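First the structure, then my questions, so here it is.
Missing here: one protein chain of the complex. Every other protein chain is in place.
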């Protein structure tokens, strides 16, 4: 038995090449000038019906990291970890003495939560490139009142469909990918062939790099804002051409960092989200799901991942559910 | 053609009768002393598989009210409406002049959010009766650190299953129920017979009273904390006996208010949640789903409703998705 | 004995007249192009020393409204009342049983606080007129990062000096002024003559209208954002010409509302703050101080009113202290 083949090597892209790819994959106007959901249009009644047939065992896997002060945020930027506060709790019953232990009493709580502090969807309005978000919207569309267009809330009714888990450490026979390692088109092609799963229209592709598992075990360190393994530009193009609706990963930025293009910090965001209109998910916890998929050999499932309906939000926390 | 039959009248319950019903329906210990999910156990792989077969058309209905300052909260209690704040937005690009319109820029946001301000799940630890939450947990289990047991986050992997919409205004041929009107066992029986749908183990029952639609149109007024139509005690018993996993409604308290028992403000919470271990959802927006169900005549569907994974939370905002 | 003379009547100002007054009183550049404190320059070591001599009895009056959920905000805008939350409290000791009552334990708390929800200073950067704040700063100086110039924090070392209380209800022999009543130059002149107090350089003038006392007693209603008595344009000019450093009042907007100029909602803000560089305070609770001043006949005192040092803040809560 031979060791599994490793990932294809990183590639270098010039800014011009990235721009050319972005234009090639751009879907602006494809669903009209007012469109706000882009590749979510590939999620159709037909793909949803098909996805439902993937519920074969009846087991569900929540894919969110706990939202609490042990999260990966460092407290050095505005994205602090979620601050969960109790507005009324059991200690208040005790403070009331015997009266507190009679009859009905309730507890209550609140949270101060940067919307991208944990497991999240980016909204299209989260990323501007040359002053525009998806479908050519300008800066004036995202103000203190929130986003008037391209908010993540627009995606709610397109947030169920087929999910496909691409478990990269298992593909290459390692525990985890290393920061800077890029997932290329040929890697996805090989994974697809190996598993007999065609990635296609309306899918949400979940890329597991093992990076979250590693940092969770070792201490978060630079998990947020640091180098990370992730999707490379050729991989992004491969997915966009197959008309996927969304791509999510177990890293803070989904794409490989540092990026493959020296002058653009997040070129995959530019290509996929700003131009192709493919939604991006980050900090998804794919470990339990991945273990199950490895065991039953079935990497596809019904994925239900609605954003929280915060009006005008440029990102959204969520608890995605994979149902097999 | 005759007018539809109206709801059965309100009934009066003594405190002793409520206590007796609570004890009868109590499931404490049925799944061991450490159990934290109660009737969610009736959600099984089998019920999930069946629920998935209800996806016949491939359309999804988000059931959450928008989370923003136009919500139903009055600002007079700690449950203010969600405070969505931008941490960085399009105006910041403009403030940077030409540089702001070149290359990649991102926006970011946060929210201060009382967890039960909008569409929500109550956690079992949300309600104490005589000093105990579900399965006999005392006040010391819910402190400033959050809930150590019975948090809503425990439910995440049991949050997909069959949903059944009981549209009460359409049952009785009116626009909406009136505050104080109680949904009784016989009403549910009649609805069930009329639609040929058996409510049963693992279901989440969605009760539409029309009260949210009315208050949304007229101004929220006392929608939160005021009188409301909702589930009566006989109806609660009927549902618990059929082993439903959860009940949600389009009102702030799910149950009829003022309650049918003069000495207990929310007796249905006591019976269903504290004793039977049936999860309760509130302020769900069921109007679009109800219109669709009226049109296609199919009031059952796959319902996916995971809580946000806020560690120790006593309630959770969510965007439930009904998929037909 | 004759009844006291009433206030001079409201006047009408055209937009051009307001503009002319603003230009006349403009102090832009008077302390250099980089100046951020304007008329606070009139607060000098000499005025501070003199103010300290006004401490004759040794009694202090805090002038802030309590910051809590009973405050005047309505919850309909982003300025919700302060949300004070406990992070750890006495009930947590009780939840720990006997151990909680042994040794040292601490409590902790936090607040979500719109900075102008209660007793406050406006910063110069709070008001733009024709795209500029005091000393000609443009919109790019106030971004998501806060104010880079003209923040209220710049005033901290100029926040002690003479305070003068002008108690208007007592001047006119009524309980309170009515919404829409304007305090004019002649009213201030008369008050000054009557009390033998020259208002002058470096003073902070506290205008009591009685409106806060009235709304506090009757229910806040439209106290915030509604019509109110307050400073008229002639009064503003009179104060600016005397080189006061700041003006504060017991209303939400300090100036008379509706304003005396149909096309400018807050012309006194434009004249005093944007142009003359006179700092404005709002929602100050002057009632106890006023009662004391009426009793001892001394309406001048040492006033110490530093802003909270929130970097880049465009307003600041504070607890001003008047020391007599």
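Letters A, B and C mark the chains in the order given here, with residues in each chain numbered from 1 onward.
Convention: contacts are C-beta pairs under 8 Å (C-beta built on N, C-alpha and C of every residue); 3 or more make two chains touch, one makes a residue touch a chain.
Predicted, not measured: the structure shown is a model, and the values here were computed from it.
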Missing-chain contact among C:64, C:197 or C:298 belongs to C:64
For the chain not shown, which residue from B:92, B:122, B:167 or B:181 touches it across the whole complex?
B:92
May I ask which residue of C:45, C:219 or C:297 touches the chain that does not appear here?
C:45
Provide the residue numbers of chain C that touch the chain removed from this figure.
44-49, 51-53, 55-62, 64-68, 70, 78-79, 82, 84, 86-91, 93-94, 100-116, 118-119, 125-131, 138-144, 146-147, 153, 156-160, 263-266, 269-270, 302, 304, 306-315, 317-321, 323
List every residue of chain A that touches the chain not included in the displayed model.
69, 73-78, 80-81, 83, 85-89, 91-92, 95-97, 112, 139-140, 143-145
Even though one chain is hidden, which residues of chain B still touch it in the full complex?
83, 85-87, 89-95, 110, 112
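Convention: only the chains that are shown with their structure count from here on.
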Need the CA-centroid distance for the pair chain B / chain C, whole Å please.
46
Please tell me the distance, in whole Å, between the geometric centres of chain A and chain B computed from their C-alpha atoms.
27
Note the residues in chain C that touch 2 or more other chains, in rising order.
83, 85-87, 89, 91-92, 95, 112
